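Sharing a structure below in C-alpha cells format, with a few things to ask.
For this view, one protein chain was removed and the others were kept in their places.
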Amino acid sequence: MSEIEIGRLLRSGTTGFVVGCKVNQLNAPSFGAMVRVPLEAQYQVYGVIYDIHIEDDGLVRQLITAQDVPEEVLKDNRENRNVPVEIGVLALGYEQGGRIFHLLPPRPPLSLDAIFLCSSGEVAHFTGEGRFGYFRHILRDRDKPIEELLAAHLYQARAAQVDAGNEAWYQMAVGELITLMRDDYQGLIKTLSAVSEI
Amino acid sequence: MFNSHLETNGNDMSEQTVSTSEESHKPIGYIIGGGLKANLQARLTVPAQKVQEGAFVVVESGNWLFYGLVTDMQLGSTDPRFADEQTETRLPPELAKLLHGQTLFTNLEVMAALMMEQGPDMNEDPEAYQTWFQKVMEEEIRPEPVKTVPQHHAEVRLAGAGDIAEIFGKEGEKAFFRIGDTIEGGHPVCVNLDKLVQRSSGIFGATGTGKSFLTRVILAGLIKRDKTAVLIFDMHNEYGPDDTASDTGMRVPGLKGKFPSKVRMVGLGRGATIRGKTPDYTLEIAESDIMPEDILMLSQELNLRETTPATLNALFNKFGRNWFHEFKNMRPHAVQEDDEGNKVPADDSIEAWANEANVHQLAAIGLHNKLNRLFDCPYIVENPAGDALNQMINNLDNGQHIVLSFGDHEEDLDYLFVSNLITRRIRDVWEHRTNNFRSGHQGATEPRPLVIAVEEAHKLLNREMASQTTFSTIAREMRKYYVTLLIIDQRPSQIYDEVMSQLGTRITGWLGDSDDIQSVLTGLAGRDALRGMLAHLQPKEEVLMLGWGVPMPIVVHSRRYDDAFWEELLEKKDRRSNRDILKDIGF
Partner (left out) sequence: MPVNLLDIQKKLKGFGAQALARKEEIAVRQKEVTDLIQGYAHRLDELKARVSYAADVVRHLRCALPVDEPLDTVVPKPPLPKKFTVMAADGSQINPSRHAQVAFCVINVGLIKMVRGSGLTPEIFTQSQLLDYDSLFTPSGVLISEGMVALKRDLREREALADLAEDLLLPAISMTDGPLELYREPQETREFEKTLDQYLGVLKRLHEQGLMTLGYVDKPGSSLIGQLLELVELSDQDLEAYSHRQRKFAGVNDVSLLSDLLVNPGDRSAIFAIHSETSQRFKGDLALHFFYLNVGTPGKTHLARVEIPAWVACDHDLVGVLQAVLTEQTCIMGSRPYPYILHRAHEVAVVTLPEHQHVEEMIVAEFDRRGISVDEKSNKQYHKDLDRTKTRYQG
C-alpha cells in the first residue's frame, strides 16, 4: 500500500469530496490520479482527482504586483503559507472486505480523513476489477472536463496495468468508453482526441 | 470478462481470409433481427472479408440449429457521422481501429433455410443424448424447413464440415456424391444422386463457366453410382472420347476411356468415326421409324408451312409407316403422257399423289422440297444394317450407358431430329414397360431409371417446341415412367417456363443475362436473395445449387474435372473383384 498522504478531507458528499492540502504536498497528486481514503478496517473509498484548485488570497494578489519575487519568498508562499489548495475528487467506488465495488460509496469520508495516493498496484487492482463500471461516475458529470480526465486517467491506469502485466487493459478500456459514448458523437470524438495525445 | 465483440473490427482490411476447420466454430456474428418473411439480420463481428455472399452459416439458438445462406452484406454505423468522417486521419491507428470496431459494422442478411434440433450435451445427460442420437440415426430428427426464428443474439458461425455433411450428406455414404466444396471453409458439399435423378434437373451457366466439366463430373458420378442408365446426346462429341480443353489445351478424359465396359459410344450414321475413333456401333434410322410428328417438330428448322400437318397426315394415311420412304421417292413435277398423248402428272409424281389424296399440289411439292434435307441425310436409310436403336435400349437396360455422338452431323436439324426421335422411341418403351410392371404382367420387371442428358436444351425445349417434343413431356412427368432429363444449357431463359419450373435440381454457374437468372429461379422461394448471389458468382468454377433436389440453396466451388477427380472417383478400383476388373476390360 502506498503511504503518500496528499492531504485531508475538507468536505464530502456521496459523489465525491474535496481534499485540502499544503502547496508543498502538491507535487504528489496530479490530475487524473487515483486516490483512496481508508475509513475503517476493510473499507476504503476510491476516487479520481478531477480538479486541483489553488486559491489566491490578498497576499498572493499583492505579491504579483511586485517586479521581483525572491526565491525564498516563493518558497515561503508555497510551503509555509496556509494557502488553500483544494483537490476535487470524484468517487469511483470502494473496497469492502477485500472486494472492489464500482458503485458509489455507501458512506462518504469524514472531515479531516487522510487521503492517500493509490500505488500502481492499487490502481491496477481497482481498474482491473469488473467491467469498467466506474466509467459511469466519470461520464455522469458533463460539467467537468471529462475528456481530459479520461485521457489522464487512462494514461496513468495503462501504466499501472502494464506494470501488472495486463497489456490488453488499455484497448479494452478504450473499447468500453467507445461503447458507452458512441451515442454522443461530439463527446466521444473529443475524448478520443484527448486520449490520442497520451 | 469482456464482451468478445469488443475486440473485433468489422472493417479491418488488413486481415486475410483464413478458413480452417477450427475457425468454423468461432462465431462470426450474432442475430439482431429479421423474421420468417424477411431474412434474418446478423451483426458481423469478424472482418467482412471473412464472409462472402452465399456463405453457408449456422445459427445456434438454444436447442436448435438454423442453417442459412448469406444473401447480402450491408455497411452500417451507429451514427452516420462515424461513417462520414474519416476519423482515421485524426486519430492514431490503434484508436481509430477501436472506434471503427465499435461504431462501424457490417450486417449480414441470412436466408434461413433449414433448422434441426440439437442433441443434449453428451456429458451432462448421456441417456438423453443416446435417445436423441438414435432418432437422428433413424432419421426421425433431420433438418426441416424453417418454421420459427432464432433468439436475439444467437450466435452465427460459418458452417463446418460436420454441418455441411449434416445437411448435404457425407461423401461416400449412400448416394451422396461430392459436387464441390463450400466457398469459405472448403468443406465438401454433396448431392444425393438418387434424388437428383428423381426429377429432371438442369445445369446452367454462360459459356466458359465450366458447365460441361460439371456435367462430366455428375455424369461420371451417376455412372459410378450405377443405379441409373444414362443416355447422352453428345452433339459436339465431348463426352465419350477424350478431348482437349479449348481454353487450357489440357487433355480432358472422356467417359468412354474411364468406363470402357460401362459406356457404349454410338456413332450416327454408317462408318461414323468420332474424333478418329470407331464407335462401339453405329446408329442408322430406319425410314419407317420416322413419324409425322418428328417432322412437325422441325417446323421451325425447316420453315414448314401451316399446311404441313394436313399433308403429312394424308401421307401417313396413305402409306402408313412407309410414308417417308414413299414420299422421298416421289418425283416433283414428273409428267407422263396419257393415252391421249396429253402430259399429265406421272404416277410417281407428287402432283399425282396430291390429286389422289386431295391435297394441295403446291403444298405437297413445297413440303417435299423442304424435306430434301432429311431425304439427303445419310443416316436415314430404308433398311438399317442392324437394329441399333433396339441395341441402345438393350444396353441401357443392361446397366450400360450410351453416349450418342453426332459425329459430323452437327447441324441443329440433325440434333433436333435424332434426339427427339430416339427419345420418343425410348420413352415409349419405358412407358410400356412401366405399365406392364405396374399392372403386374408376368415376367415384367421394374424398368431401370434412365437419365437423358441433353445439351443446348433450349433448342428442344423452347416455347415453340415444348408442346411438340417428348422432352417436355418427360420433364413434366417427373419420374412417372422412370425417365428424367438432365438438361444443359447456357440460355435458360429460352427454355419454356413450364419446363423450367418442373426442374427438381438446378445447378447454375455465372449467368450474365438477367432474363437467364430470372429463369433459373423460376418457381423457387427467396428468389430476390438468390438473384444477387447468382449475379455475383465467380465466372469460373463457382456454382449455385438450388431447387427441390438439394436441402437448401448453396454456393459451391465446383469440383475440378481432372486426374485427381478420377483418382478419387475410382480409388476403390484395387479393392474391386477380379470379375469387375475383367468386365471393365471387356470380357
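Assorted remarks:
Note that the chains are named A and B in the order they appear, and that numbering of residues resets to 1 at the start of each chain.
Heads up, the rule we're going with is that a contact is a pair of C-beta atoms (placed from the backbone, for glycine too) under 8 Å apart; a residue touches a chain by one contact, two chains touch by 3 or more.
This structure is a prediction, so every number in the text was calculated from the model and none was measured.
Looking at the complete complex, one finds that the omitted chain is in touch with A. Within the full complex, the residue among A:Asp56, A:Asp76, A:Glu167 or A:Asp183 touching the omitted chain is A:Asp76. Taking the whole complex into account, subunit A touches the unshown chain at residues 11-13, 15-18, 59, 62-73, 75-76, 79-82, 88, 141.
The criterion applied here is as follows: only the chains that are shown with their structure count from here on.
A separation of 73 Å divides the Cα centre of subunit A from that of subunit B.
Residues of subunit A touching subunit B in their complex: 131, 171-172, 174-176, 178-179, 182-183, 185, 188-189, 192-193, 195-196. Residue ranges of subunit B in contact with subunit A, taken from their complex: 1-2, 6-7, 78-79, 81-82, 85, 87, 90-92, 94-95, 98-99, 101-103.
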